[in-house]
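Report on the structure given below.
For this depiction, one protein chain was excluded, whereas all remaining protein chains were kept in their positions.
For clarity, chains are labelled A and B in written order, and residue numbers in each chain start from 1.
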Amino acid sequence: MARSTGKDAQALFHSLRSAYAATPTNLKIIDLYVVFAVSTAFIQVAYMAFVGSFPFNSFLSGVLSCIGTAVLAVCLRIQVNKENKEFKLKLESIYRHKVLSGISADAERDLPAERAFADFVLCNLVLHLVIINFLG
Amino acid sequence: MAAAETFHGKTLRNAFGNVFSFFILILIGVLAFSIRLFSVIKYESVIHEFDPYFNYRVTQFLTKSGIYDFWNWFDDRTWYPLGRVIGGTVYPGLTLTAGTIWWFLNSLNVPLSVETVCVFTAPIFSAFASWATYLLTKEVKGTGAGLTAAALLAMVPSYISRSVAGSYDNEAVAIFALIFTFYLYIKTLNTGSLFYATLNAIAYFYMVCSWGGYTFIINLIPMHVLLCIVTGRYSSRLYIAYAPLVVLGTLLAALVPVVGFNAVMTSEHFASFLVFIIIHVVALVYYIKGVLSAKMFKVAVTLILSLGLIVCFAVMAVLIALVASSPTKGWSGRSLSLLDPTYASKYIPIIASVSEHQPPTWPSYFMDINVLAFLVPAGIIACFAPLSDASSFVVLYIVTSVYFSGVMVRLMLVLAPAACILSGIALSEAFEVFTRSIKFQLPGASVKPQVDAGETSSGSAIPENDVSKTDKTEDTLKERPARKNRKKDKEPVAVEKPSIKSKIEKRLLVLPLEASILAIFLLVLLGAFYVVHCVWAAAEAYSAPSIVLTSHSHDGLHVFDDFREAYAWLSHNTEVDDKVASWWDYGYQTTAMANRTVIVDNNTWNNTHIATVGTAMSSPEKAAWEIFNSLDVKYVLVVFGGLVGYPSDDINKFLWMVRIGGGVFPHIKEPDYLRDGQYRIDSQATPTMLNCLMYKLSYYRFVETDGKGFDRVRRTEIGKKYFKLTHFEEVFTTHHWMVRIYKLKPPKNRIRGKTKKSKSKSSGISPKRSGAGKKNPWH
Partner (left out) sequence: MQRLLVFLTAISLIPLLCNSFSPENPTDRRLLVLLDDFSLKSTHSIFFQSLKSRGFDLDFKLADDPKLSLQRYGQYLYDGLILFSPTTESFGGSLNLGAVLDFVDSGHDLILAADASPSDLIRNVATEFGVDFDEDSSAVVIDHTNYAVSETEGDHTLIASDNFIQSDVILGKTKIEAPVLFKGVAHSLNAANSLVLNVLSASPSAYSSNPIFKSSRPPSLTGSAISLVSVVQARNNARILISGSLDLFSNRLFSSVVQKAGSSHKYKKSGNKQYVTELSKWVFHERGHLKAVNIRHHKIGETDEPAVYRIKDDLDFSVEIYEWSGKSWEPYVANDIQVQFYMMSPYVLKTLITDQKGLYYTSFKVPDIYGVFQFKVEYQKLGYTTLSLSKQIPVRPFKHNEYERFITTAFPYYGASFTTMAGFFIFSFIFLYNKSQ
C-alpha cells in the first residue's frame, strides 16, 4: 500500500514536472516573481515570530506588500495565459450573458495583454503607494 | 438591403435610446435631490437631530484649521475631564467630503457657508447613489432594470429618512459608497479586469472612511465568493475580483485611524481571510486539474487530502482557541448584538437603550419600503432566470439585509438599495413581458414571435447570435455595431421589423393582449401609489429637524424653538470654561451650539462616565451635588416635556438612566423607582423616585403653571408638588418649560451648630423666622 502510494507520488511529481515544463517562458517569469514575493513574506513572518510584533504597522505593510504583489502577479498570469478559455471569445453562455446584461462583449472578449499589463501596473502603483504610507 | 436599412434604424434607435436614458438619469438625480428638500422648505436650512451636530462641529474645525490639525485634534470640551481624541475615533469620510466640497466651492469664489454645504451634502449624494444603483443594476440585468431601480431608490422612504437636507450623518455618503463598491465588484466579476479591481478597492476605502457598516461589505463579498465556489461557478474572474480586494482593502482599511489594526485583528474581518485562503486552494486545485490528466489528478487528490486534512485541523484548532479565549470571541459589542439580538439587552444597556437599535415592527417595513416589499420576491425569481454571478450576488445581498434589518431598525437603510434593485429587475421584466405581448399582438404586426434566448429590452428584439454557423459571419458583422448602440428604451414603442431572421430556439412568453394592457395599467398604478407614498413620507414623516418642533392648533402654527433658546442662553450667560452636565443625548448639541464643555455626549464610548451621570440624576440632591462637584460641573440641563406634551423628555428616559447607572453602581436599584413594577411619578410613586434629582429638577415650581401640576405626557398630576431645592438653584427655564437649566450652589460659608433655633418673643428675630423652616443639610 505504501509502496503503491510512493510510486503514485513519484508518478504524480513526474507528470507535474513535465506539465509545468510545457508552460511558456513569460508565465514562468511570473511564477518566479510570485515565488520571490511569497518567500519574502515568509522571511518577514519568521522575523516577527522571533522579534515580536512591535511596529505592527510596519510588519503588516511589509507582509501585505509581498502578498499583494504575489496576488497581482497571479492575476496577471491568469489574464495573460493564452490557454485560459475565459478570456477568449465564443464561450457561449458567457458571451450571451454579457450581451444581455448590456456589456459590450468586445471590451473584454479578448483582453489584450497590453491592457492586462497596464491594469497590473496601475494596481501595483496603488499598492505601493499605500504601503509607503502605512509603513512609517 | 433590408438588413442595412434595419441596421441603420437600429443605430438610430440605439442613439435615441442613449440620449433618452441620459436625460432620464439626470431627471432621477434631480428628483432624488428635490424630494429631500421638504425640511428646508417647511422649516429652515438647519442641521437636524443630534449626531449631525457633532459632524458639523468637526467640519467647522476642519475648514478652520486644516487637515493636519483635524487629524491630530484632541477635543477637551467633551467627556470632561477625559477629553476625546477626535482624530482617532471618528469616521472621517463624511467630514472630509463636505470639507472638500466647501474648499472647492470657495476656491471658485462661491461663498457658501459650511452649514449650507453640510445641510445639502446628503441630497447631493443621494443623487449619486441613485446613479450608482443604475450602474449596478445595469451590470446585473440591463439598462431598463437599471433605470427603474434608480428611480425607485431616489424615492424610497427608508433612504430619505437618513438623508434629508439637514441630516448630515455618515449614512448620507455611506450608502452611495456601499452601492458604488458593489457596482465595481460586480463589474470586476463580469469583466475580469484588474482596473476595476483597483477601483473597487479604492471605493471600499471610501466606504471604510465613511461608516462603521463597512463590515457588511467585507463579510458579504466573501460569502458570495464562497457561494460561487460551492455552487461550482468558480472562475478566474472571481479570483481577480476577490483576491486583490482583500489585500488592498485590508491595507486601506488599516490606514483609517478608527479601524487601524482592527482590520486584521477582529472577528469581523476573519471571514474575508478565511475565504482568501479557500479561494487560493480552489484556484490551485483548478490549475492542477487543468494541467494533469484525470488519473494523475485522482492520485494527487488522495495524497493531498490525507496530508492536508491533518494540517488543516491543526490550524483550525489553534485559530478557534485564539478566538475563543477572548471574552467576546473577538467581535465588537455592536456586531454581537446584530448576530444575537438579545445580547445587548442582557449585557450592554447603552446599546439597548438607543431607539434606533430596536427591532422594527411590521408596519415599519411597509412604511419604509412600501410597494417594494411585494416586488422583491418577484425580483428574486427574475434573478434566477438565468442565474449569473451578479444576480446571485444580489440575491445574497437581499437575503442578508432582510435578516439584519429584522434585528435593528436602523439597518432598514441597508435593505433599501437591495429592495430597489430587485424591484427594479422585477418591474422591468414584467414590463418587458407585457409590452412584448402587446407588440406581437397589435393589429398590423407582420411578424411572428421572434426568438430571443433570454430576456430582451422591451420594444424590440436585439438580434441574437446562435450556434448556427451559416449565419455566423453575416450576423457578426451586423451585430457588432448594433450591440455597440445598446437600446435603453424601456417604454413601449411601435412595432419594429426584426432585422435578422434567426432560428427559433425557444418560444417566448406572450400573454393575451387585453390582459397585458390591463397589467401594464395596474403596474403603472402601483408605481403611482409608490410615488405618492414616498412624497408623503418625505414631506410629513421624515422631514422634521427635531430641534425645532411645530404643532398646529386652532390659532395657527405654533413653533417650539426651546432647544436653541436654551443653548443660546448658555452661550451668552455662562463663562467659557463652565461645565454643563446633562443626559448624553444632548451632548453634541450643547458643544456645537452652546459651545460649552459637557460631561458625556452621544458618542457613548465610556460607559462608566455615563453611569456616573445617570447615578447623579437618580440620587437625592446632596449625593447628586457631591458627584457633580467632583466633576467640576457648574450647570445641569434637564429636558422636560410635561407642560407641552413633548414625549421624548428626560423623565421618560429616566429608567434608562437608572439601569445604566445601576449597571456600574450597585446601590442604584431599578425596583426602588417602580411601584409594583410600574413607573409612576404621581402620588403613588416611591419615595426614592420623588426624592431623586431628576424628579426635582423636572418638576420644580411646576405646580405654579396650572395650580395642579398636571403632566401632559404622563397624564397625571405629579406626586410631590411643593418643594424647595437646597443644593441647586434654577437659573433658566425656556418659554415652554422644555429645557430647564440649574446651577450648583457653592458650599455654605459656615457650618451650623447642633442647637435648634430657639423661638424668641422679640420682633427682631421674626424676619429670620421665615427662613427657620428651612432645614440645613450641611452637616
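In this text, contacts are C-beta pairs under 8 Å (C-beta built on N, C-alpha and C of every residue); 3 or more make two chains touch, one makes a residue touch a chain.
Quantities reported herein were computed from a predicted structural model and do not represent experimental measurements.
In the complete complex, the residue from B:113, B:630 or B:683 that touches the missing chain is B:630.
For the chain left out of this panel, the touching residue among B:12, B:82 or B:541 is B:82. On the side of subunit A, touch with the chain left out of the figure occurs at residues 24-26, 29-30, 33, 36-37, 40-41, 43-44, 47, 51-52, 54-55, 58-59, 61-63, 65-66, 69, 73, 117, 121, 124, 128, 131-132, 135-136.
In the full complex, subunit B touches the hidden chain at residues 71-72, 74, 76, 80-83, 85, 87, 577, 630-631, 747-755, 757-758, 760-765, 767-768, 771, 779.
In this section, only the chains that are shown with their structure count from here on.
Averaging Cα coordinates per chain places subunit A and subunit B 37 Å apart. By the touch criterion given at the top, residues 5, 8-9, 11-12, 15-16, 19-20, 56-57, 60-61, 64, 67-68, 71-72, 74-76, 78-79, 83-84, 86-87, 92, 95-108, 111, 115-116, 118-120, 122-123, 126-127, 130-131, 133-134 of subunit A touch subunit B in their complex.
Contacts from subunit B toward subunit A in the complex involve residues 138-143, 190-195, 197-198, 201-202, 235-237, 239-240, 243-244, 247-248, 250-252, 254-255, 261, 264, 283, 288, 290-293, 296, 299-300, 303, 386, 388, 390, 453-456, 462, 464-465, 467, 480, 483-484, 486.
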